[in-house]
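Missing here is one protein chain; the remaining ones are kept as they sit in the complex.
Should a chain be cited, it is by its letter among A and B, assigned in written order, with residues numbered from 1 in that chain.
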Amino acid sequence: MSPLARMILRRLAVSVLILVVVSVLIFAATLLLPGDPARAILGQQATPERVAALSEQLGLDRPAPERYLSWLGGVLTGDLGYSAATQGPVTELLGGRIGASALLLVLTALVSTPVALALGARAAVRRGTRTDSAVSGTSLVLAALPEFVIGVLLVVLFATSVLRILPSVTIARPGEPVWARPEQLVLPVLTLALVVIPYVVRMMRATLSETLDAGYVEMARLKGLPERTVLLRHAVPHTIGPVAQVIALQLAWLAGGVVVVEFLFRYPGIGQALIDAVANRDVQVVQAITLIIAAFYVLVNLAADVAGILADPRIRHSSTGGGS
Amino acid sequence: MTAATSAPAGLLRRTFRRRQARVGAALTLLVVAVALLGPVLGPLLTGYGVDDFAGRPFRAEGLAGTDDLGRDVLTRFLAGGGPVLASAVAATAIGIVGGAVLGMLAGYSGTTGSRLDPLIMRGGDVLLSFPQLVLALLAVAVLGSSGWLLVLVIGITHIPRVARVARQATLSVAGQDYVLAARMYGMPRRRILATEVLPNITGPLMVELGLRLTYSIGYVASLSFLGLGVQPPAADWGLQINENRIALTVAPWGVLLPVLAIAVLTVGTNMVTDALAKESADTTGGVA
Partner (left out) sequence: MISPTGAPLSRRRLLGGAAGLAAATALAGCGGPAAAREAGPPRRGGVLRVGVTGGGSSDTLDPHSPATNPDIARTLSLYEPLLHWDDAYTLQPAVAESVTPEPGARAWTARIRAGITFHDGRPVTPDDVVATFRRITDPDDPKSGASQFGILDDVVVASDSSVRFVLSEPSPVFDQYLAEYSCGIVPADFSLEDPVGTGAFRYASFTPGQQSAFVRHDGYWRPGQPWVDRLELINFSEDDARINALLSGQVDAIDQVPLSLTEVVGSYDSVRLLTSETGSWLPFTLRVDVAPFDDVRVRQALRLVAGRGELVEQVLSGQGAGAVDLYARFDPEYLDPAREQDLQRARDLLARAGKPNLSLELVTSPIQAGTVEAAQVFATQARAAGIEIGLRRVDTSTFFSDQYLQWEFAQSFWNTRNYLPQASQSSMPDSPFNETHWDDAQYQSVVRRARSELDPRVRAQLVRAAQRIEFERGGYLIWGFPDRVDAHQAYVGGLVPNRTGLSLSGYEFRKAWVSA
């Protein structure tokens, strides 16, 4: 086996281990729940008989390790548990929502990546000019703003006060997928894109600047190649690794960011389901969604690291992991 | 050693020679001043107390109208900055202190081949596999929403992120002659870290401080906005946005004032941090 493959496999093993520990953590957290979940779920209609029946259904009478194993077994076989609030399988509740959130992420990535790369490259090539300081300044400001601040400002601009051209909430008619009304997707995607773009811009600018100063680019210039060719043939390819890494990390970051944005725009994805479940203390749904988000996070970080390993063998021996 | 203790002051002085840092500091101070003086100035300015009713809900009475309970929006805005600032500072403090200690321990023991380093860093990896906000939501789902819980969760989730930076910086310092010399003289680890390592990694730590403060403000405000932070009837910017956003069309100030304040504050801290990072990178020649 090549050292590279071994390196990647090791990184993979670490991710699996982290996921197992994360699952234990998520499961253990729910053991701290005060009160009797069955009673909480039934609310005003809680009779002792019903509480007992639901407790059995939720398996609350069994010891914790046993419950963990059966929960994990269920998760691995696609059974995310039973939602107390919906009185149905969690998978049913989340089915369409995972797709809706994924749509938001994919659209955001599709919109933000080319824009960010182009802006970053432009700023790098024109270092020190007004273009550069405008791009850098704007991304510095945007990078500072919490996502709900950007979202509210966009709503004021485009939906309620200044212009009134876009809807500020997502209304899903029965049986209609979220993309049936594309205008409803504009503001959520724009918000997430504005949140992500500055990071990618800054990374692209920094990496490309470094490359442009590097010896081989200088060599290419000295050979008399046109600047355009120098840029596209010699400089840009060297930025692919680090930039791919940043894009992957930003996708991971988006998995958390969608929660607030979905809440703000009433977007029917897993983020809004998470907020609802937290408010309802719907334990198994909270478990399922945090696990899904954590798994996504770990996987994308893994992808980022693998991209990093592939692009730059020098980092093989540094530490693993990612995060912002 | 003398050079080490004067380093942070020098770094700060050089940082504030940059216009960006001065503008950032001015913006930050503006919002901090509003947050600190607002509770006193508000009633003088508007004639209403924080809990006074100025009219029916969502009317245009007063300078900025009334909120969801008919209280004066401007008064409550002026009174609402304290909780955000206090929580953000507390969470940042937890993150920086915890992260610096653990990161230095990990970095230092990494050079001695101790098992402490992988233990700390792998433990951090587990925390790093959650977006910070999601971890906070998990905590709220389990323990109920309360201000101190969120401060604690945000602070704790900062720790591994700060620890990474502190560890990296420590690794680069730990091989220096003065550290090796201290070790040879049998100086205890605690003293080496406090007197030899810490003063030499203040640059990266100060950058982290600014970064974590900016993020903390965002998280604290976001959680209040989600209705999971500060609870009514407290005056708080995040909560104020949550309470009034339904009437954004008719009474926009209840949302806009706190949104703008948070925006100015985070932009301000980020500008200072960015300048600090550039200066710190120039000084150490490292990557910020």
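The rule we apply is simple: contacts are C-beta pairs under 8 Å (C-beta built on N, C-alpha and C of every residue); 3 or more make two chains touch, one makes a residue touch a chain.
The model shown is predicted, which means the values in this text are computed figures rather than measured ones.
Judged over the whole assembly, touch between the missing chain and the shown ones holds for A, B.
When the omitted chain is restored, the residue from A:S15, A:T30 or A:S83 that touches it is A:S83. Only one residue from A:I26, A:L80 or A:L93 touches the chain missing from this view: A:L93.
Only one of A:S101, A:S139 or A:T160 touches the absent chain when the whole complex is considered: A:T160.
One chain of the complex is left out; on chain B, the residues touching it are 51, 53, 56-58, 68-70, 144, 231-233, 245-250.
Think of the hidden chain as still there; on chain A it touches residues 35-36, 39-41, 43-47, 49-50, 83, 85-88, 93, 155, 159-160, 164, 166-175, 266, 276, 279-282.
Everything that follows uses one rule, which is that only the chains that are shown with their structure count from here on.
Across the interface of their complex, chain B is touched by residues 14, 18-19, 21-22, 25-26, 29-30, 32-34, 140-141, 143-149, 152-153, 155-156, 160-161, 168, 252-253, 255-257, 259-260, 263, 274-275, 277-279, 281, 283, 286, 290, 293-294, 297-298, 301, 319-324 of chain A. Across the complex, chain B meets chain A through its residues 121-122, 124-126, 128-135, 137-144, 160-161, 214, 217-219, 221-222, 225-228, 241, 245, 248-249, 252, 255-256, 259, 262-263, 266-267, 269-271, 274.
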